[in-house]
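Only one protein chain is missing; all other protein chains are in place.
Chains here go by letter, A and B, matching the order in which they are written, and residues are numbered from 1 within each.
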Amino acid sequence: MTLAERLAPVRRRGHSRAVIGLAFAAPAVLLLLAIYILPLVALTGFSLTDYRLGALSTEFTGTANFRRAFGDPVFLRALRNTVLYAAIVIPLGVGLALGIALLVHSRTRSRGIWEIAYFLPVTATLVAMATVWQFVLHPSLGPVNAAIRWFGFEPVSFLADPALIIPTMAMIGVWQVLGFNMVLFLAGLTGVPKDLYEAARLDGARSPLDRFLTVTWPLLGPTTMFVAVTTSISAFKVFETVAVLTKGRSGSEVLLYAIYLEGFEYAETGYAAALTLLFLAIVLVLSIGQTLHLDRKVHY
Amino acid sequence: MEPQSLELTGVGKGFGAEDVLRSIDLAIRPGEFLSLVGMSGCGKSTLLRIIAGLETPDRGRFTIGGQDVTALDPADRNLAMVFQSYALYPHMTVRQNIATPLRMRQLSQVARLPVLGRLVPGRAAAMARIGVQVAEAAETLQIGHLLDRKPAELSGGQRQRVALARALVRDPAAFLMDEPLSNLDAKLRAHMRSELAALHRRLGATFVYVTHDQIEAMTMSDRIALMQAGQIEQLGTPTELYERPATLTVARFIGTPAINLLPAEVDSAGRVRVLGLETGLSAPRGATGAATLGVRPEDLRPGRGGIRARVLHTEHHGADRYVSVLPEGLADRPLTLRLAAGASLPADADGRLHLAFVAERAHLFGADGVRLDCHVDARVSA
């Protein structure tokens, strides 16, 4: 075949790179519009009205929904509960995971087994495991209270005592997040060069604590920050445990559960939209902190 | 396929505000080995990528064998390219890598599909034909024993051969090579230079070869296009570039050790002086003032009179030695002499000596860097 012969059919497919690029991105762009951008616009719109799903008339109410939220005892309680939940999950979920990661990292042969043990809760279906926890913590049937009785104390009703419900659920939250955070810390630890420990040894860092403070902790700084932020975001999204264990009984609502009730059980669409925007604002502040921090502080 | 001529006319290309190629006119003859040489950023790679069709020029035309292909897709130009990193498909065996350009040409889109393709009639026969061609190409490059390995299991030199085989197998209108030897170690590079030159002689195909290494260009090319700042400074045979560099840039770039450059002065009569000494050279009419005189290291030698200098150190290179000397009056610009190993160096105890050079072989460049053709009027040189 000569060059002249192959010229003719070719001109047709002289697509420029830009056209190809647009064509490749198009499905994702359309979905981005349909799933993110339009819904966010609609959400903002709903939040300014008294729209109820299926209602015949809707009125513009301005910021009334937002003002209502800050006078709504249920929402305020949900906010308080969520903050309390996060205040327990974040330090324990990060601190314990770091401790476990340090211990697991120093195991050479048994490392895989520990990884599996701690990671199992991450993959398990939380809804199912919440029912298991309910049973494990049962005042008369569960092994935890059996142990408490064996030590001679009164049994504790973890999921009925209003003062204990949120801490108990936070404990389940810690149980679920530990393995996830441990894996992140382990990845961070493999990024710490071995020479640094040897250098620190020669420089006089004698005890393991010294070496942790001079080498590990500073180098794990970015990882720790990242883990803390992801943990806090997932803490603010707590939902399953409440939906299974209490259904908001005894004042145990959390943010997402309150939104779920208003929006989908009571069909208060406008009000739920306002609550959703408040929820989104909290998550965004945390995520933006995460993005900014990631940009700035990766120093290895 | 017959070797084709490649012709660029007024080709220009800019990225953003910057012009990478000004206006390139270059006619590459059928069957020629042409090297594009220059420092990094001179535009040589962009020019090659325009030839390949990977970049579209902003201005100008490009023809292959007289056909305008400026707007043609790279796949349809029938050019083969060997990349600096070899660009082998990592998931394919050597055999599949070499077969790929043939598969893409000889099988339809449907026949190329992973499983479904096997159902297309005639595919088996086409694949058998391809297999024969692959075996021939592998034979030529002596990689027959590597056909079932993956690129990751090959050494740099072997990958290089696979990339060449992949280019060779398709019988292209021309071969384009983008610094193909730069990832090899020095010894292998020297060996592959002679192999590439032999391959070119055997195939008689058109080769366009991009390199920043003037030795590669000098040893393999029929002609060299030396590029600088998006323009071709000089186009000529290796000898022409070495013997008659058109500009200071060319003189500096070609030759190792590098040419010695001496500040020169042209008086109103056209006489050329270096460091206040007569050189016996006359510049053409009208060229007066500051200039630069270039002398190759082999043309500089110890003499009885002339430039006074002091020996700094000597490098032994077997048959040759390079002597670095510091002339008086040129504080920080040592010169290099290239002497045969056995030649004597008449320096005194302090390492002092006089330097002379062959006037006929010196090159004079004006203040603008352009060559000034001198004639030698005196019998003696400085």
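Here, contacts are C-beta pairs under 8 Å (C-beta built on N, C-alpha and C of every residue); 3 or more make two chains touch, one makes a residue touch a chain.
Note that contacts and distances are computed from a predicted model.
Q: Under which of the names "PadR family transcriptional regulator", "Glycyl-radical enzyme activating protein", "sn-glycerol-3-phosphate transport system permease protein UgpE" or "Cell division topological specificity factor" is the non-displayed chain listed in UniProt?
A: Options "PadR family transcriptional regulator", "Glycyl-radical enzyme activating protein", "sn-glycerol-3-phosphate transport system permease protein UgpE" or "Cell division topological specificity factor" narrow down to "sn-glycerol-3-phosphate transport system permease protein UgpE" for the missing chain.
Q: If the hidden chain were put back, which of A:100, A:170, A:200 or A:215 would touch it?
A: A:100
Q: Check the options A:35, A:76, A:160 or A:199 and report the residue that touches the missing chain.
A: Going through A:35, A:76, A:160 or A:199 one by one, A:35 is the residue touching the chain not shown.
Q: Decide which residue listed in B:101, B:245, B:270 or B:366 touches the omitted chain of the complex.
A: Considering all chains, including the one not shown, the answer is B:101.
Q: For chain B, which residues touch the unseen chain?
A: Contacting residues on chain B, toward the hidden partner: 49, 52-54, 73-77, 79-81, 83-91, 100-101, 104-105, 109, 112, 166.
Q: For chain A, enumerate the residues touching the unshown chain of the complex.
A: Contact residues on chain A toward the absent chain are 17-22, 24-25, 27-29, 31-32, 35-40, 42-43, 46, 53, 96, 99-100, 103-104, 106-107, 112, 114-121, 123-129, 131-133, 135-136, 140-143, 146, 175, 178-180, 183-184, 187, 226, 230, 233-234, 237, 239-240, 243-244, 256, 259-260, 263-264, 269, 272-273, 276-277, 279-280, 283-284, 287-288, 291.
Here is the rule we go by: only the chains that are shown with their structure count from here on.
Q: If you average the CA atoms of chain A and of chain B, how many Å lie between those two points?
A: Roughly 58 Å separates the two chain centres.
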